[in-house]
Each structure stands twice: as structure tokens, then as C-alpha cells.
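Note that one protein chain of the assembly has been removed; the remaining protein chains are unaltered in position.
Letters A and B mark the chains as written, and numbering starts fresh at 1 in each.
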Amino acid sequence: MTFLQLDQLGKTFGDFRAVESLSLHVERGEFVSLLGPSGCGKTTTLQMVAGFVEPTRGRILLNGTDITATRPEKRGMGVVFQSYALFPHMTVADNIGFGLEMRGMPRAERLRRIEETIELVRLPGLGKRYPKELSGGQRQRVAVARALAVRPEVLLLDEPMSNLDAKLREDMHVELRGIQRHLGITTILVTHDQVEAMTMSDRIAVMHGGRIVQLATPYEAYERPDSAFASTFLGKTNVLRGTVEARNARCCEVRVGDALLHVPHEARDFAREVNVYVRPEKVRLAPADAGSGVAGTVRTRLFLGNHWLIEVDSALGPVRVSHPNIGPVPPAEGDAVAVQWHDDDLRILDTEAIHG
Amino acid sequence: MASASTAAVLPRSGSAPWLLSAPALLLFLGLLVIPLALTAVLSFHSFDGTRGVLPDLTGRNYLEVFSDPYYHEIFLRTAGLALAVTLLSVLFGVPETIILSRMKAPWRGIFLIVILGPLLVSVVVRTLGWAILMGNNGLINAALQALGLTDEPVRLLFTMTGVVIALTHVLMPFMVISVWASLQKLDPQVENAGQSFGASPFTVFRRVILPQILPGILSGGIIVFALAASAFATPAILGGRRLKVVATAAYDEFLSTLNWPLGASIAVLLLIANVIVIAGFNRYLERRYRQVFES
Partner (left out) sequence: MRKNGLLSLVYHAFFIAFILAPLVVVVLVSFTGKGYISLPTDGFSLRWFRAIGNATEFVAAFWLSLWLGLASATVAVVLAVPAALALVRYRFPGRGVLTAFFMSPLMIPHVVLGVAFLRFFSTVGVTGSFFWLALTHVVVVMPYALRLVLASATGLDRDAEKAALSLGASRLTAFRRIVLPLILPGVVGGWMLAFIQSFDELTMTVFVATPGTTTLPVAMYNQIAHTIDPLVASVSTVLIGGTLVLMVLLDRIVGLDRVLIGKG
């Protein structure tokens, strides 16, 4: 049942088209991420949903009601800002309770709800402190608590974790997801961090140039990107340029250099000049004298803890391999190797510009 | 993304800023623009000893101001006064500000307040202090005679010297403010870098520090010059009847001679001179020192 519907939303600032004909249906309780680089229009979209920016075109419907013209204070959304935007002159408890105050909740009930929410975000005992006395991570939790205290219809998160350090961010991903599941609040997250998007979302909307270029679950978006942009923005990938020589019902034969690759085409259309994509973790290293695979030499080998990052100079060009840290140490720099993969792990797309 | 959120202000912003500024704007239009306009018009009227102000249009007042040697003397004296005060405030204010910047807290803060605090005390009080100090029996003379530096009292009251000294005292804080602001922008590491390359402290000052605070010095100099040229209370009290400056001359025309049109023309000339000096020099400074002025 569609709970939040964005219908052909568009926003133009002067000459600049920030958002272009964006449509999105979000189910009740679903967690959707708007993922993309700076300037792709994701924050503008969020601001339109929150009501801080008036759309140039399109509508926003919440549970069937058109809220496009509704003022932000009447929309009942909870917003977490990138800078947290806490009220510096109020205590943590007053910050969290502000929305409840605005709704006229009686004091006793308000205090109870504030306590509950403080426990929910795990900030026990900090109710009387002021924002400037808190660490960055604690301030972020207060911002989340403040938005959640009113039990909003929709939770809007604008890159809320970009100011946290890496370890804290990872912890918050899991925690925030847990809270969202527990409360069942429909949520939209805006981020440029694809790990964040994949960790937390039910579905990801990959955005580029003001449009959604792919809307899918994290697995689908990662495994089956629709566009060159999506495939290079989500995760890392090897790009091999080639020419289509033959095509049958299931796959194509693509000549890349001297080799002939068999790539499943998944009923897509493309021109003769194509890019073949294969993710580094799907490439295996084999001894140089193995029968199958493409021959090459190890150019660089870096150890990254849970995997090795190996770059191989091969007949197809440079190939990046992500080799898990299991078993013996992989071949060293300068050694001869062969790179292998399952044909099913290859993807094929047109040679369009990768950074549009 | 930054551009999206800063440009996306609350909707319907077209008239809001004007509505918000309207009360202040109306007051300024009514009680600043109109009075100044009336004054400009007044400066073109003529004045008759018996009939008073005549509402005609003539350039006679300006002609008189420009041709009468009496007014030449006044303008020259005022310009000389302003120049002297400016030079003294640069000469004595700049070293003091540098010394201040090298102090540690809390002394730095304390002395800054001591130097700038007098700005919050009325100029009448400060000038009164100088009047007391400068009298023939005043403290300065008493001290000079006690030290054996002079036999007779040195005349300071009702001399230009006295006015220059007192006016320098009154306006010195403005120079300190300007140079201080400039010094704050200096990166102290740059000074260390200069020394690490073998420059003597004097060279470091001349080649590294001075060029960077020059905009502050010039800017402060403009402010002091403009304020000194239009000063009223200090020249009036310490200069006496015979040492007129532009401001006291205007006062005379308005409140003694009652030749309002002439007084108005003096005021208009003073205003134009002020605007030219301040605005002109500021524009010159900005253009010349653009690379030193951070945004």
C-alpha cells in the first residue's frame, strides 16, 4: 500500500534544473535511500518532501492526501538535518520534547515520552545536558531522538552521519536501522555513501542529474545495475571495452582484445560498442598454467585486512581483483597469474559517459 | 548541495525582506534623506540681515566660501589639523597595537578595554579632562615646571597644539581598532617562517608584518582623518573663538550669525568631502589590497 508518493516532482532554480520529473512510491514502513553524488538533486528532493522548498512541478501525496501545498509545520514529518540543528539554548530533554510541546501534549505524558525516546537512542542520563556539552555522536542521537519523539508519519534523514567518524558511522547504521524497524516508520535517507545506503535500505533510488536512474533493492542494484553510472557508483567494478560479434537467445559474444567473452545480455538492447563489467570480488586468481582464464601479471598487491586488492595486467587490460583473506597468500607482484570468472557474473552495458 | 539549501529560502521571499526593513527604511527616508535634501536646498538660498532667509536659488554661498580668505584659512586649518592628528595616531597607535597583540591573556584583553573603553565616555568629558590638564596652572605645566623643563607656563589651551593633542587622544581608539583587526588576520606562523629563513626581527617586521597590516593602517587613517576634519566639541572647547574649524564655523553661522544658507553650504561641503574621502579611499584600498583582504 503506497504510503508516500512523489509524482513527477521537478524543481528549477533559475536556469538550473535540480530535480527532473522524479516519481517514487514508498510503502508504509519502508526504508528508501536516495543515493547519489553531490548535486544530483537528492537533498532538494528531501527538502520538497519536508516542505522547505516548493516544487516547480509535480505533487506529493501522503496516505492519499495531496500535501504539496501544505506548510512544513503541518506535514507531521520528522527531519534529521546534516548539521543536526539542535537548539543550543535548550537542554537535550527540551530539544527532544519540543515537537511534543508543539502538539500540546500534557507535561507528564511528554516527560514519559522523552524518557522513552532517550532510552531508544541510548542516551541515558543526558537529559539535562546542553548540546555544546555533548560529543558529535551524542548530538546526532539527540537529533534522531527529537525527530522520532513525535512518532512522525515519515522520517527524513539528510546525510545525518556524514559528520561522524567511520567506526561510529558503521555502528549507527545498524542501530538506526534497528530503531526504524522497531518503530515501523516510513523513512527516506539522503546519502552519498553507498555502504550506508545498502546497509540500511529496503530499496535504493540511485540518483544522477536530478533523476532516479535505478530503483531497486540493494542486492538488485548492486548485482544488476541499469546504467554505467549506477554500476560505478555502487561498489567498484572492472570496465572492459569490447565489440559485440554475435548474439543468441541468452548471451552475446564480445571481443575484448584477443579474448572472446560470453556475456548474458538479460534481454537488453545495446549497440555494437559495449562495456563489459565484472566486480573485483567475482574475479578469481588461478595459476598461470591453468587451462582457462586470461593470462596476466600481478602489478600491485595490497593487503586490506579482510581481503587483498590485486591489480593484474592482463590481455584484456588492467583487472582489479578482490581476493578474500582465506588460505595461502596470493601471488606477489611480478608473478604470472590467470584471471577467471563465471560468465554469469559478467554484465554488459552501452558505452555511455560514466560521469554524466 | 550547499547551493541548493542556501538558495532555497522559505517560500514567497520576494517581498518579505522589504516588509521587514520597511519601518527602518521609512524612518531613514523621512528623517535622514529629507533633512539632508532640505539642507542642500537651503544652501542655495540667500540670506538678508533684516529679512532673514530668502527662498531663492543662488550659488552665492558657495562662491563666498570658495573665494573668501576667511574660509580658506578655516579649511586649511581643519585639513592641517586632520592631517596632524592622523599622522600622530599612526605614529603612536600602530606600535602600541603591535605591542598589545604580543601580550598574553588576560593582559591583552584588559588593556584593549582600557584603550577602547573611553569611546563609551562622552567626548565632553574627555575634552574637559584635557582642558584641566592644559591650563596655565594645569597639570601638564605643573609637571613640566617641576621637572625643570620650562620656566614659564607653556601655552597649550587655545592653541592648535593643544587641540591636536586632545583630538589625537579622542580618535586614537579608532586607529587601534583598525590595526588590531588587521593584526588578528595575521598568521603567527608566517612570522616564524620569516625568522627561520634568517631574517632579523626588524626585517621581518618591515617585509612580512608591515605590508600585511598596511590596509588596516590606511583604513584607520581614513576614519581618523574624516572624524578629525568634522570634529566639533574638542576644537570648540580647546580652540576657543579664534581657532575656528569647519564644524565650529558652521555652528557659528547657524546659531550666532543666523546665516543659515551659508552654514548649510559649509555643511554640504563637509559632507561631500567626507564621502569622497571615505568611499574613495575604501574603494582604492579594496582594489589595491584585494589579495590581502580575505573574504
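Please note the rule applied: contacts are C-beta pairs under 8 Å (C-beta built on N, C-alpha and C of every residue); 3 or more make two chains touch, one makes a residue touch a chain.
Model, not experiment: these values are computed from the prediction.
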Considering the complete complex, which visible chains touch the unshown chain?
-> A, B
Out of B:R102, B:R242 or B:R287, point to the residue that touches the absent chain in the complete complex.
-> B:R102
Any idea which of B:V65, B:L218, B:L243 or B:A264 touches the chain not displayed?
-> B:A264
What subunit A residues would touch the chain not displayed?
-> 50-52, 71-79, 81-83, 85-89, 98-99, 102-103, 146-147, 150, 156
Since one chain has been left out of the picture, which residues of subunit B touch it in the full complex?
-> 7, 9, 13-14, 16-21, 23-25, 27-28, 31-32, 34-36, 38-39, 42, 92, 95-96, 99-103, 109, 111-133, 135, 139, 166, 169, 172-173, 177, 180-181, 188, 191, 201, 226, 229-230, 232-233, 236-237, 246-247, 250-251, 254-255, 260, 263-264, 267-268, 270-271, 274-275, 278-279
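Criterion: only the chains that are shown with their structure count from here on.
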Distance in whole angstrom between the CA centres of subunit A and subunit B is 59
